[in-house]
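Below you will find the structure I want to go over with you.
Here the complex is missing a single protein chain, while all its other protein chains stay put.
Order of writing sets the labels: A, B and C. Residues in every chain begin at 1.
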Amino acid sequence: MPLILVLILAMGAVTAYLPLPERRIRDLGVVAAAVSSALAVYIAWPAFEAVLGTDSFINGPTGIFGPGALWYLDSLAAMMMLLIATISLSSAIISHRYLAHEFREKIVSLTDIRHYYSMVPLFVASMYVAVLSNNVGLLWVAIEATTLSTTLLVAFYRKRSAIEAAWKYVLLCSLGISLGLVGVLLTTYAAGQNGVNSSLLLSTFRDIATAGGVNTELMKWAFVFLFIGIGTKIGFVPMHAWLPDAHSKTPSPVSALLSGILLNVVLVSLLRFRQVADIALMDDGAWTGKFFLVFGCLSIAIPALIMVIQKNYKRLLAYSSIEHMGLMAFAIGLGPAGIIPAVMHMPGHALLKSSLFVGAGEIFLMYKTTDSAPVIDVWKRLPKTALLFLLTLLMLLAVPPSAVFVSEMIMIGFGLRDYLLPTLLVVVSLTVAFVAMTRHIYAMFFNPALTTASAGHMPAEKWNVTHVIMIIQLIAAVALGIFYLTPKGLELMVSIAQSLNSGLL
Amino acid sequence: MITTFTSSEVTTIALAVSFLLCAFLGSGKFRLGQIIRYYALQSLFLAGLLVSMAAYGDEHLYLSALGVIIFKVILIPAIISTSAKRSSASGRLTSFVRPAPSYFVSGITLLLAVLAGMSIAPALEETDLILTVTAFAAMFLGGAMMAVRRDLYSQIIGFFTLENGIAILAAATLGAIPLLAEVGIFFTITIGALLMSVLSRRLKELYAVEDTGELRELVD
Amino acid sequence: MNSIVLTVIQILVVLLIAPLSIGLTRFFKARFQGRHGAVPWLPYLTYATMMKKENVISTSGSWMLRTTPYAVLGSAVFLAIVLPLVATGGALAPSSNFIVVAAVLALGSAFLVMGGLDTGSAFGGMGSSREMTIVSLLEPTVILTFAAFALATGSSAIDGMIAGSSVAGELLITAPYLLLSLLALVLVALAENARYPVDNAATHLELTMVHEAMVLDYSGPYLAMMEYAAALKLTVFALLVANFAMPLPLIMTSSSPLDVLLAVGSTILKLVIMMFAVALLESTIAKMRFYRVQEFLTGAFFMALTGLALALLSQLL
Partner (left out) sequence: MSLTTLAIALVISVVGTFAAGLVALWPDPRAHRASNIILAVSAAFGAVVGIYVATGSNVSLIVPEALYPVAADGSAHAWPMFYGMVFGLDRFSAIFFSILSVVTVLVAVYAIPYLEHYAASYNVRSVNALTALFIFGMQGVLLSTNIFGFMTFWEIISIASFFLVLADGTEASRKAGFLYLIITHIGAGAIMSGLFLLSGGALLSDFSVIALVTPELPEVTFSIALGLLLFGFGSKAGLVPFHVWLPEAHPQAPTHVSALMSGVMLKIAVYGFLRVLLFMLPGVPMWFVLTIVVLGVISAIVGVLYAVLERDIKRLLAYSSIENLGLIFTMIGVGLLAGQEGSVDLTQAALYAALFLAASHAIFKTGLFLSSGVIIAAVHSRRLEAMGGLAQRMPMFSVAVCVLALSAAAMPPFAPFMAEWTFLQAVVGALTEATPMLKVALVVILAAVGFVAGLALFAMVKMFAIAFLAKPRTDEAAAAVEPKPGFLIPIVVLAFISLILGLFSPLVLNKIGAVDLAPADLGTQVISTGGGGLAPLSLFLVIAGISLALFLLRRLLSDVKFERSYQTWDCGQPTTPRMEYTATAFSAPIRFFFRFFLRAQKVVTATPLTPNNPWVASRTMSLLVSQVWYDRLYAPIGSGVTRLAGLVGRLQNGSIQFYISLILLALLVTLIVAL
């Protein structure tokens, strides 16, 4: 079944090179995205149906596709599939309008559009594979494929800074992922010690680990390499340098995909490996939790500080992504129960961050620059985008009704019980970030244009598809926030968290 | 600790040492042509190593050796040199460290690799120890090359030396990776090489940039 | 003799002898300065004639100009009724709680200040600013002084404080440590009534005035009411201090008509003695520069504070 999904997307990529006019290519892109999302939801739905039907959920080590299969689907993977589906669909719809506008203004040529519509489906396909694959080698290849497929997208605008960002992106991420490969090899070696085992399947690793057949010393080495390697791809602080450059130079629909969903997918794959390490080390995640806690706190504090002096609004959003990844890591580091808030945080952050990047894209189209200084008086010139952007930003900054608020409060609740000082550091950094972002965005929106000349002629803003998407995702985030408050919502989240730590309450 | 080695193991160790020697020498050279040739030689030794291991391991290794030869000895050097020639990049490579001290740096990284090997030794069987040490050595050499060198192409070569180190580690620890994973990894590496060369060519043609020192625009 | 009759007697006596206090001080001061001076009952005549004079109202003022005389005189009359001046245990004695008294005093001064500002002249403004500073910095001293008395006598109504002892001035004998608080009360009285160290009542130099500057712009009946209020406040404070200090009889519910006559005579005697003391004080010391009044006020505050501390310590012994 997942193979068909990958095939459809591959076909979408190929059709980009058919001798069709530019408009048809964009339509085909949207169609491919729609079909693939529908199929993804169809695949992922049985996982949710079980929970909502209030009977116990198929969550054992086998997953939906049976023990030995190449693919592995449990509730967490199902949630990720759902997220990838929604955000890739919205990004496709928005890029339809975004590229049309760019093409009309002659910034982008036809070949560029062909590149775009060949790369994006491949990227989405590799993400689907990364989430579903049970085979470790395939997982590694999928993650590396996400990097390679987005390199040209980062260098899409052919500007010097864009190519520089692409160069750094491809080099650093490939370096990171190869370290990750070292970790993967060591894990398979540690798991395959006694019997010859060439199955490379995560589920088999878990069975061997529960049987106690894993060499723990080697497993520790493997986890360190894995954490630093894949951590580079997630953007934990010491290894985050590529992220602000890459996410701010790509066209906005792609940076919405990158920031919104790619970071979560890679984090989930890291958690899969962590699960094997936890079962092997039999300490219920204490040893591995330390990594997440330390790197989590770092990844919250440092970006929060850098945001204070940030001058480019897209880089500001990129740093906020690092910070939210740090938040999820911090939550995971709080112990076995910490996974629940982390899992709650993922959809909220994905929906809101992608909508923010899309809004930033809209502002970029009108103001032609991602630098914040010349962007002024947005409230009066782009009233619809500004209002939606501000509301989404507030939801992201954990204002009550949003899902992010619920998850952050649970996180701080658990954090205070056993790690007092790190939690206080986190609370203060969240405030610093809150203020930095609000002040930055507020200056952009409400600085009145000094002279009408500097205002430049700006066509009155019409109601376009970006606003529709932003509204839908905003409402989804708020609905999610309220859904978390109901007992059924909590039950679903706990069952998703259980897929990572079966011993959970 | 010296255990008696069978004859085929002696050949593997000899090939591993010569592989390391090429990597070590490559790290000191400052002409593009030279480091590409050393990289090809290094991959050749890797293929030889795999063949020698196939003697007492399982026969899949023959196939992977063939893959190494096709991809790493022929294809990747070809891609890099064609893109360099087409964009008429100057062969001279620049680095933070002059040639003589760069050997010194490589020496230190080798020492570090041995140290790392020692500390992981208790967890491995006897025979794999030497190969793991070579793998670590190659990886660290590649990493040092990427960190020390300034220009674009030598960073690509540094990355691929690191890749070779990992290939050795795979061979040492797992013997034969299943075919699907092997092919996947090879393809990914080639596409990586392709992309990196495309980017460097664009940089060279559009902005006449060869040295990453000039790529420092994206700050804070 | 029930309490209502006592209060009526007290009202009549105090309201009648009020102008005499101003007259007496002027008379004694003239004599100290070797002048013959006017007759002590001259203020009665001046207030009566002023009532008949034309009332000139400033165009720049508002309704505040008209309400100030009533408010100021009202608060003075309230104090005269409530406090134990001639008789203790009067009808309104329970509401002579020291915090209420301090607040009504402050209310009277507040209206006086607002009246002074309303005329819109620089002198009125200057006088009001100074008066307001003095009144507001005096508030803690008033509260601490009466707190000490309340602590010593156990009742926080001023009437209760004095009624405790059968003879008026007996309080000091039974609780000698209250001397310091009494001194603080004297300083407060001097500051409240704009007497010597703080303000010179007889000055003609507008720049040095405090109390006089505020009533500069009143004339006719309003000026009479303001002057009368000032005289009344001076009498009230004089008699209050006298009752605390001098052992002369006060009318009680149990006293016969003879005692009433005796008490009224002693009240007039107390007033003469106090006015003589005030005149003596004003002829011996010089007026303080306004910006040094701060030391006067801080001195009064710390005296009251130590008085209270002494009262507390005495509880322990």
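As a convention for this text, a residue touches a chain if its C-beta (ideal position, glycine included) is under 8 Å from a C-beta of that chain, and two chains touch if they have at least 3 such contacts.
All values derive from a computational prediction rather than experimental measurement.
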Shown chains touched by the chain that is not drawn here: A, B, C
Residue of B:V17, B:I74, B:I108 or B:A147 touching the missing chain in the full complex: B:A147
Omitted-chain contact residue, chosen from A:S118, A:T151 or A:T232: A:T232
Touching the absent chain when the full complex is considered, from A:R26, A:H96, A:H115 or A:K168: A:K168
Among C:S95, C:T208, C:T253 or C:S283, residue touching the chain not depicted: C:S95
Chain B residues touching the omitted chain (full complex): 96, 116, 119, 143, 146-148, 150, 155, 212-213, 215-220
Interface with the undisplayed chain - residues on chain A: 167-168, 171-172, 175-176, 179, 220-221, 224-225, 227-228, 232, 238-239, 241-242, 244, 287, 290-291, 302, 305-309, 394, 399-400, 405, 409-410, 412-414, 416-417, 420, 423-424, 427-428, 430-432, 434-435, 438-439, 442-443, 446, 448, 482, 485-487, 490
Chain C residues touching the omitted chain (full complex): 51-52, 54-64, 70-71, 73-74, 77-78, 81-82, 92, 94-95, 97, 99-100, 103-104, 106-107, 110, 113-114, 117-126, 128-130, 132-133, 135-144, 147, 150-151, 154-157, 216-217, 220-221, 225, 290-291, 294, 301, 305, 308-309, 312, 315
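Definition applied: only the chains that are shown with their structure count from here on.
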Most central chain, judged by mean C-alpha position against the global CA mean: A
Distance from the mean Cα position of chain B to that of chain A, given in whole angstrom: 32
Residue list for chain B, restricted to those that touch at least two other chains: none
Contact set on chain A toward chain B in their complex: 135-138, 140-141, 144-145, 148, 151-152, 155, 158, 160-161, 163-168, 170-171, 174-175, 178, 181-182, 185-186, 188-190, 192, 198, 200, 215, 217-218, 221, 244-245, 306, 309-311, 315
Contact footprint of chain A on chain B as seen in their complex: 120, 122-124, 139, 143, 146, 152, 155, 159, 162-163, 166, 169-170, 173-174, 176-178, 180-181, 184-185, 187-188, 191-192, 195-196, 198-200, 202-203, 206-207, 209, 212, 215, 217-218, 220
